[in-house]
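All protein chains of the complex are present and in place, except for one that has been dropped.
Entry: chain A
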Amino acid sequence: MADGLRLDRVRVFQGRRRLLEVDATVLPGTVVTLMGPSGSGKSTLLSYVMGDLAPGFHAEGRVTLDGRDLGGLAPEARRVGILYQDPLLFPHLDVAANLAFGLPPGSPRAERRAAVDRALADISLSGFGPRDPATLSGGQAARVALMRVLLSAPRALLLDEPFSKLDTGLRRQIRDLVFGRARAAGIPVLLVTHDEADAEAAGGPVIRL
């Protein structure tokens, strides 16, 4: 079974202490939820999948994406997108440039402009291109962050408690949007959370740490 994101007996350590061990397969178009208290190493596991482990941590075990071993690849070569609880839009770029940031290089400028405009229309933010990201509402910023990562055409998506800072009404809306888009893109999604409602909405297998 080559497709999807496969975590093959991945163990995360802080110094000599083992934080967690996970063995899981995330199929394309599905969401696997990882639940656990804070400090259990969930986010660190995501860093490992990204290829961006902080100093002081190390991990063992194989991570493959669509059959390709990610070990040793630079983060930018892995094509793994991530959403954090903050939208982390780049404050010095306007909304359009934020979206263009992740577009794969090579296409002509007009095409890139068009792709960004389509993406903005897609999240009901047409005309927001030249805006300063700091002027967006929380929900708008979350949508831009989602589109930014989807435009980069990732082959897997990691979600690091991305809904925890949104208020309840908005949370459901953004959650449905994210899961819907990820399913439509047909990519594996790994969600880390401590909110049961998130796990329920994800609809996939839940791993409790």
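Here is the rule we use: a residue touches a chain if its C-beta (ideal position, glycine included) is under 8 Å from a C-beta of that chain, and two chains touch if they have at least 3 such contacts; residues count from 1.
Convention: contacts and distances are computed from a predicted model.
Visitor: Not counting the visible chains, the remaining one has a UniProt entry; which protein name from "Putative thiamine transport system permease protein", "Assimilatory nitrate reductase catalytic subunit", "Xanthine dehydrogenase family protein subunit M" or "Amino acid/amide ABC transporter membrane protein 2, HAAT family" does it give?
Guide: "Putative thiamine transport system permease protein"
Visitor: Looking at the full complex, which residue from A:Ala24, A:Met50 or A:Leu170 touches the chain that isn't shown here?
Guide: A:Met50
Visitor: Can you tell me which of A:Pro75, A:Gly138 or A:Pro205 touches the chain that was removed from the display?
Guide: A:Pro75
Visitor: Could you tell me which of A:Thr25, A:Ser152 or A:Gln173 touches the chain that is not displayed?
Guide: From the options A:Thr25, A:Ser152 or A:Gln173, the contact with the absent chain belongs to A:Ser152.
Visitor: Of A:Leu103, A:Leu170 or A:Ala185, which sits in contact with the chain we cannot see?
Guide: Going through A:Leu103, A:Leu170 or A:Ala185 one by one, A:Leu103 is the residue touching the chain not shown.
Visitor: Tell me, which residues in chain A touch the chain that this view leaves out?
Guide: 47, 50-52, 54-55, 74-76, 78-82, 84, 86, 88, 90-93, 97, 100-106, 109, 112, 148-149, 152, 154
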